[in-house]
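Of the protein chains in this complex, one is absent; all others appear in place.
All chains are identified by letter, namely A and B, in their written order; residue positions are counted from 1 within each chain.
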Amino acid sequence: MKVMNKEINGENLFELAQTLWPINRSITGEGFLTSLKILMENGFEEMKLVGTDSGSKVFDWTVPLVWNVRDAYIRSPDGSVICNFQDNNLHLVGYSIPVNCKVSLSELQNHLYSLPEQPNAIPYVTSYYEELWGFCISHDQREKLIPGDYEVFIDSTLESGSLFYGELFIPGETEEEVLISTYLCHPSMANNEISGPVVASALARWIKSLPSRKYSYRFVVVPETIGSICFISNNLESLKKKTVAGFNVSCVGDERTYSFLPSRNGNTLSDRAAEYALDNFVEAYQKYDWRDRGSDERQYCSPGVDLPIASIMRSKYGAYPEYHTSLDTLGNVVTKEGLYGGFQIIRSILEIIEINCNPKVTNLCEPQLGKRNLYPKTSMKGNYSKEVKLLQDILSWCDGSNDLINIARILETSIHAVNSAVKVLASHDLIEFC
Amino acid sequence: MKVMNKEINGENLFELAQTLWPINRSITGEGFLTSLKILMENGFEEMKLVGTDSGSKVFDWTVPLVWNVRDAYIRSPDGSVICNFQDNNLHLVGYSIPVNCKVSLSELQNHLYSLPEQPNAIPYVTSYYEELWGFCISHDQREKLIPGDYEVFIDSTLESGSLFYGELFIPGETEEEVLISTYLCHPSMANNEISGPVVASALARWIKSLPSRKYSYRFVVVPETIGSICFISNNLESLKKKTVAGFNVSCVGDERTYSFLPSRNGNTLSDRAAEYALDNFVEAYQKYDWRDRGSDERQYCSPGVDLPIASIMRSKYGAYPEYHTSLDTLGNVVTKEGLYGGFQIIRSILEIIEINCNPKVTNLCEPQLGKRNLYPKTSMKGNYSKEVKLLQDILSWCDGSNDLINIARILETSIHAVNSAVKVLASHDLIEFC
Partner (left out) sequence: MKVMNKEINGENLFELAQTLWPINRSITGEGFLTSLKILMENGFEEMKLVGTDSGSKVFDWTVPLVWNVRDAYIRSPDGSVICNFQDNNLHLVGYSIPVNCKVSLSELQNHLYSLPEQPNAIPYVTSYYEELWGFCISHDQREKLIPGDYEVFIDSTLESGSLFYGELFIPGETEEEVLISTYLCHPSMANNEISGPVVASALARWIKSLPSRKYSYRFVVVPETIGSICFISNNLESLKKKTVAGFNVSCVGDERTYSFLPSRNGNTLSDRAAEYALDNFVEAYQKYDWRDRGSDERQYCSPGVDLPIASIMRSKYGAYPEYHTSLDTLGNVVTKEGLYGGFQIIRSILEIIEINCNPKVTNLCEPQLGKRNLYPKTSMKGNYSKEVKLLQDILSWCDGSNDLINIARILETSIHAVNSAVKVLASHDLIEFC
């Protein structure tokens, strides 16, 4: 179902989000693949699936079995159905084993999960690596459960198969790559699931629409943690060699704030470009530190992997109340403006990365700008402009050691103004790029 | 005309300035050479002229023709003479081509330059690299011009010849050099022209009067921009190899303030010595940054040239209202005290550079100061002096990595006290110099 056949705007980002909303995703299984297929019709057309067999060792991990669910519910002693997976896929603990039995209320309680402090929210619970079954329920409903025997039914399967991630490579002028990673393994939650792949697919559409691009771009849509570990395991040397910058895209759909979580290194091109954009292009943002991490940057920046991956978010996972509950919905948390703002800020950062370069003068001493009509004919105080001053200031920093981000910071001016001036200087052969 | 045959003081600095005042200087021509000849009778006796032919390529620049003026004026429709070059050489736009014609007021306006915001000031205007003619006039006078035909007369010549700069080398104990650069290309303006070469010539007199000097000194008196470019072009490798410090001397004649503009690098010996002196020897000063540059440091510190040249000024060019107008006069802006203060601060900085060194202890562990009578015979609390403490403190930092400027900063004491103590320690063979 192709919904993004038009320009990229808040409306069609939201429409794509709505399309992905009802699907029951997990780190494996049909829901993940169905969701990925929708994305492949809306920006990720050339994406390839990469599978890893259940039981494979990847670094310290073992790829789990493939999980699928047809149905799941609990029938109350009074005959009513509660925790119906068909109503809300959060009701079922992820990776629950198949069950068909009757249990007393007290035994059932051992398999129920609720949040006393958010009594109307169904929590999101998974158990990928430990066989069990369970249901998630609002605490209000849990407290109203009556004594008696409950019929528990879970029609799920756990079978050998493959864990998949999607990978899209968009070649650029150089082999150096920018990596965009997002995840697709959570069921029906809006900010902390759907916003990430929706914005990432829009970024892919935008990248492909550019007349040219300096860097190659690699997009991956993974099941969180185990998926990024598989991806890193498959490509470690190449990633370390080619990746100049990259971002984990998650929680980019609400309007509340912008957030930045630096890479572990903290001073990579990704960090510098992101901080420049956030300092200059949004009104305010929350800067987190490495201790606040929680998504796939944990793998990308782990010791020995050390990729330059930072995270740009709106309300960060864990930092908004609806996080990991049934309250994280389209409309309530994620909006058209929120999604489009998330797209815009990352696009701005990628634009900075694309234009960034290390210019170096081709002459010793200042060049004679006047003979190139870049300097006023007559010299009188007050008669030469900010534009001329900017050209001279930029030239004075073009020693090959400063990139445009540095120069814009030093001169306290816009990087786009610096970029325009650099293009003028290059057109007169006054600078070259190293 | 030798005016500085006495000690260096405000009076004879001012007298030399008065001698230079009326001459019509430009980047080439007789005025520059006449002015230089006066300086060569007053401190720069051994100076040599270095010429570059018109039309020569120097880096990105082409040396212009030589410009001379015999007369220039405008005759008003009512017969009165205005913009008379004989009255004030600022009236004529620098490098104006010869003209002898009648023009209407409206055509004349295209050739007039004035400053509406400083209506009683004649601005300073030049057009070295674009052939044109023009007159500078106070805005008040311009507004009173009556309609009618104006007779314009400029008796100037633009001919092949040489652009000159003066260069004086004063050898020292080592081949390492300190470079003092000043410029001499502006007509009758006081702070932003005459103060620089006057103070520089006094510095040369002072340097030559020293019984010994560690460094060799190279003074250059150049036409601004094109002259320093010629000088750098003639000596690039030697300058890069030998220059340990240096200063551009400009705008050093008023009493309003002191100003410091660091080198592009910002942490050279020049910067460190200058900041130490300014922090300790004057009441207050304005610290500018590299963006505020505007004189020959633009060439000396350009990428790939990278000489350690900082600028010490009183009121910085561009930062005082009389700058580049007929209001920048002796008396009004430049004073005896102003010139002498400019001389003193740069002398202080050069003194620091001369005494600066990296001492290193000759013993392991503390030396026994007592046997050298540098320590009290009996040890009782309170009975050893600041002098003893200073000797011990200095010794503890003489590891070869700290120069006197560092040590004075660390110990928060005077560099001259450190220097005296270092001499005592060296006389006892307790330190050597690396």
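As a working rule, contacts are C-beta pairs under 8 Å (C-beta built on N, C-alpha and C of every residue); 3 or more make two chains touch, one makes a residue touch a chain.
All figures in this text were calculated on a predicted structure; none of them were measured in a lab.
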item	value
Of A:236, A:282 or A:388, the residue in touch with the unshown chain	A:236
Sole residue of A:14, A:67 or A:124 that reaches the chain not shown, by the stated touch rule	A:124
Chain not shown: contacting residue from B:175, B:366 or B:387	B:366
On chain B, residues whose C-beta touches the chain left out of the figure	360-361, 363-368, 370-371, 377-382, 392-393, 395-400, 411
For chain A, the residues touching the chain missing from this view	59-62, 93, 113, 115, 123-130, 132, 134, 225, 228-229, 232-233, 236, 264, 290-291, 293, 298-299, 301-306, 318, 323-325
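Please note the rule applied: only the chains that are shown with their structure count from here on.
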item	value
Where chain A and chain B are represented by their mean Cα positions, the distance between them in whole Å	57
